[in-house]
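The complex appears here minus one protein chain, its other protein chains still in place.
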Amino acid sequence: MAGNSFGQAFRISTAGESHGPGNVVIIDGCPPGIPLTVEDLQFDLDRRRPGQSRLVTQRDESDTPELLAGVFDGITTGTSIAILIRNTDQKSRDYADIKDKYRPGHADHTYDAKYGVRDYRGGGRASARETVVRVAAGVIAKKVIARAFGGHVIGYVRQVGDVIAQVDDPASITLDQVETLPDGTANIVRCPDPEAAAQMVELIETVRKEQDSVGGVSEIVATSVPAGLGEPVFDKLKADIAKALFSLPAVMGVEYGLGFACAHLRGSEANDPYYSEQGPGGRTIRTRGNHHGGMLGGISSGMPIVVRAAVKPTSSLPREQETVQRDGSPSSIRTRGRHDPCLLPRFVPIGEAMVAIVLADHYLRHRGQRGGLP
Amino acid sequence: MAGNSFGQAFRISTAGESHGPGNVVIIDGCPPGIPLTVEDLQFDLDRRRPGQSRLVTQRDESDTPELLAGVFDGITTGTSIAILIRNTDQKSRDYADIKDKYRPGHADHTYDAKYGVRDYRGGGRASARETVVRVAAGVIAKKVIARAFGGHVIGYVRQVGDVIAQVDDPASITLDQVETLPDGTANIVRCPDPEAAAQMVELIETVRKEQDSVGGVSEIVATSVPAGLGEPVFDKLKADIAKALFSLPAVMGVEYGLGFACAHLRGSEANDPYYSEQGPGGRTIRTRGNHHGGMLGGISSGMPIVVRAAVKPTSSLPREQETVQRDGSPSSIRTRGRHDPCLLPRFVPIGEAMVAIVLADHYLRHRGQRGGLP
Amino acid sequence: MAGNSFGQAFRISTAGESHGPGNVVIIDGCPPGIPLTVEDLQFDLDRRRPGQSRLVTQRDESDTPELLAGVFDGITTGTSIAILIRNTDQKSRDYADIKDKYRPGHADHTYDAKYGVRDYRGGGRASARETVVRVAAGVIAKKVIARAFGGHVIGYVRQVGDVIAQVDDPASITLDQVETLPDGTANIVRCPDPEAAAQMVELIETVRKEQDSVGGVSEIVATSVPAGLGEPVFDKLKADIAKALFSLPAVMGVEYGLGFACAHLRGSEANDPYYSEQGPGGRTIRTRGNHHGGMLGGISSGMPIVVRAAVKPTSSLPREQETVQRDGSPSSIRTRGRHDPCLLPRFVPIGEAMVAIVLADHYLRHRGQRGGLP
Partner (left out) sequence: MAGNSFGQAFRISTAGESHGPGNVVIIDGCPPGIPLTVEDLQFDLDRRRPGQSRLVTQRDESDTPELLAGVFDGITTGTSIAILIRNTDQKSRDYADIKDKYRPGHADHTYDAKYGVRDYRGGGRASARETVVRVAAGVIAKKVIARAFGGHVIGYVRQVGDVIAQVDDPASITLDQVETLPDGTANIVRCPDPEAAAQMVELIETVRKEQDSVGGVSEIVATSVPAGLGEPVFDKLKADIAKALFSLPAVMGVEYGLGFACAHLRGSEANDPYYSEQGPGGRTIRTRGNHHGGMLGGISSGMPIVVRAAVKPTSSLPREQETVQRDGSPSSIRTRGRHDPCLLPRFVPIGEAMVAIVLADHYLRHRGQRGGLP
């Protein structure tokens, strides 16, 4: 009811604030027998970690997870898993500004309106800090879908400001392309088009110097997803993935396949005709093109799932903005603290985690109803 | 789990197929004491009804609802409400084509992959026919939010193909503008910009003649929504509205406020500064501009909620398309039956219904946690 | 939230009142491919039907179900199933008495307190009339568990007033023993001990003549349930079966195996030691005795599940009882209408239905998490 849980068969519940003791997630419904260590969790946590590159906030968090429950002798037991990630770099500082003033683009005002009270330190529960445990849960979800059907989720940055990456086949992008540039250095902006990546880095550094921020688009692709996942009529796979992505801070739009471009097209252009391929296990039904983004009737079609999320520019700006105080009296604010000038590079592992969680959830739900599945 | 329910405090569960006996909805959690008659339901049902204009399918359904439960002496009792809408115009005809072949852009293949069996008559449960009971439930949701906080949800067609309506202030659009043209005739395309409306009608008639279809965008606006609705962190209002709209057939994208345009902007452009207005009950906090679309941190801000849904061109085309049979062997199909060449005009009341249901649900959830609310 | 749904993977949602148009159930999550006809539903509906014998209310309902959705060509499709059972014998009569007065032992007062309004005709939603669609759903659940693991649920009357049946091995009782006496006549009280059955019939007829009613106990047994169903820690199988039975009108107590008798015992007496039996598929682990009632740690042990429900005497009495009016002023009431002098005989199929629904639900949930199950 109060919204701090997500998923049904693979269900996560979270708690935690930006500057409280830490963030915790309980993962319920994970199949037993899956190998899991804290090291497994660390890889994606490091991809999300603040301080990882010059493009992101310099808040210093090691984001070391503690496995509190649900894992024994290195494997999941089938009972609920709990992971705690403590906050360590809660700078002792003066919050008087955001205690009494509402930061434009933030949830300060809406939390006060909702609860009459709020933990104003660093945005409290509305801070993107809470996503740290989503990423940990996402690692487990990725293991579930990899084991169940070889499923794989990979995200990257498609657009920053007016710089748009050239990606001919989203399903072909590899983790290596996302994380590493052709010259072997870290791809700190996580854009698989090296030329665009360089321009994005430049743009982000420019906006930071200008005490500003910039928006963008992340594209996330799930491959090897079998046809048949997703539930009619309300829990369509596209509905649940969209909910998952819109549950993330700063997401302003979500689209699949053609997305908003479909509005301009004729049906004869938009439809993906069917054909089949002969394989060792029989004929596989596929579509020519993937305008539909991997789901039809809200159920996976066997084609790659391709989704894009529009992420707004960071709202926290180190420049003066017009605002009001709690009592409505006029004021202005310059947000201090350490912030990403562009959210996209760190959004990638978070978006991946949410998509993986939806796929794990829908796989278990589907397996429950159908049976006879591995 | 199996996805035929939506909402929590105001919860709907549905069943029904395109060519079965009918569609039924159970609405659970509706407050007691709300006046409700079948006539109340009919207005929006008529806005969604096939056969209402020359632009839409000529399937002849009166869509007369029967109130089976939950209403006594003309008011809701607080117990579960059930509404049945029978199918009456299930044309007795030959379904051999869609029984054995998969229609491009449809859920025929994915349902078979999911269940191993499907009701192929008219698309079965995947048909947009199922939305008829969502509209009925939406009428009740509209009553709930009107009574609780004077909330009002109105949708319209913003784009068809390349024709884009001019709408300066979404929150100012009236039902009258959506339903009636300045000359007093019916606004059959439901676009509040009369000039664009005329072009849209022309375009839709053209594509029909070409045995084709066309996509578009619907914009839906909720006004008088108080600040404070929506739940952190997964059940953000924007997450649940997006899920609601993506649960509708043919929706390929959803965006709020600036939407995907935010990717191109700087934070200093995108942020909506706060100011306040002195009113009889004290200062009201508002934003200059509504780039954020009425929600911050996923919680309503008190500004109008503005959401757009991209709707793909109707997949059913009365022209030959490449496809396969169930066994994967190549084939082709020309969809017969009665179809809308553009889904947008009838999408409007359906989209409104889903947004209203989310708002009613979140209001009751919020009232439960906070208390002291009317 | 508002309580008109039950179960998760196999989920039923219901609506309907005693004297409204009818009762409807939506069953969500039923596996596809299960043969289902209205005739299948009728058998248990007839076992629950009013008017079936001289022991029960003479309200005349045929209880003919209509399958509105989810079944095509005689088999379930995997989409939501809807069943409607219309009320036909709603006697047109004067409800002034129960409109203004509260019947002792009934929900008249509590519904008014809850909702401020109620459908007073025949008890409205609080009438046991609503269980008619539970029985229909239970038939489908019985099919699910029979197909999945050969599961079988059978109930009977164990006690009426001071008459207690002798049942040495609950797991050995057959449907035939419950429905038919050794002489071939109908076992109208549904007690498998013929001697006790005769005494129960006599007792029930006596209390009816005395314008009174009498309570009793029903025992329900589930056999061939594999070890492993039930979820830690809150959704223990014993917790969900208890909730299912306590959700029925008039149930005042539920116990498993030893039940309340365990309070008097030592651990050395109460524990069931383990042993194993060699079978064709390996050793089967069993317990000596079944004090534990078929569940340990809330998870099925592979032994028969044995549960008892205490059912209070019918509250509606055709004799004067002290009560109050809505405004609290003193009054008295003699309940008219047609009532069972003892609820137990018709309770049997209703209790069975609820236990079967829980088992179907938990089987699908378990299969989802574990996989590799038929």
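First chain written, first letter: the chains are A, B and C, and each begins at residue 1.
Please note the rule applied: a residue touches a chain if its C-beta (ideal position, glycine included) is under 8 Å from a C-beta of that chain, and two chains touch if they have at least 3 such contacts.
For clarity, every value in this text was computed on a predicted model and none was experimentally measured.
Undergrad: Sort through B:14, B:57 or B:79 and give me the one touching the missing partner chain.
TA: Candidates B:14, B:57 or B:79; residue touching the omitted chain: B:79.
Undergrad: Would you mind spotting which of C:72, C:120, C:156 or C:256 touches the chain that isn't drawn?
TA: Result: among the candidates, C:256 touches the missing chain.
Undergrad: Would you mind spotting which of B:101, B:142, B:190 or B:365 touches the chain that isn't drawn?
TA: Of all options in B:101, B:142, B:190 or B:365, contact with the hidden chain holds for B:365.
Undergrad: Return the single residue from A:16, A:104 or A:298 that touches the missing chain.
TA: The one listed residue touching the chain not shown is A:16.
Undergrad: Considering the entire assembly, which residues of subunit B contact the chain that has been omitted?
TA: Interface with the chain not displayed, on the subunit B side: 1, 8-9, 29-32, 78-79, 148, 232, 364-365, 367-374.
Undergrad: Which residue numbers on subunit A touch the omitted chain?
TA: Contact residues on subunit A toward the absent chain are 1-5, 8-9, 11, 13-17, 20-24, 26, 28-30, 32-33, 66-70, 72, 75, 77-82, 84, 114-119, 121, 124-125, 364.
Undergrad: Determine and list the subunit C residues touching the chain excluded from the picture.
TA: 1-6, 8-9, 14, 102, 104-107, 109-111, 113-116, 125-126, 130, 159-162, 207, 210, 212-217, 226-236, 238-240, 242-244, 246-247, 249, 251-260, 262-276, 282-285, 287-288, 292-293, 295-302, 310-317, 319, 321-324, 327-330, 365-366, 368-370
Note that only the chains that are shown with their structure count from here on.
Undergrad: Mapping chain-to-chain touches, which pattern fits: line, ring, star, complete or other?
TA: complete
Undergrad: Provide the C-alpha centroid distance between subunit B and subunit C, rounded to the nearest whole angstrom.
TA: Each chain reduced to its C-alpha mean, subunit B and subunit C end up 39 Å apart.
Undergrad: Compute the distance, rounded to whole Å, between the mean C-alpha positions of subunit A and subunit C.
TA: Each chain's C-alpha centroid was found; their separation is 46 Å.
Undergrad: Any chance you could list the residues of subunit B touching two or more other chains?
TA: Within subunit B, residues 1-5, 8-9, 14, 114-116, 125 contact more than one other chain.
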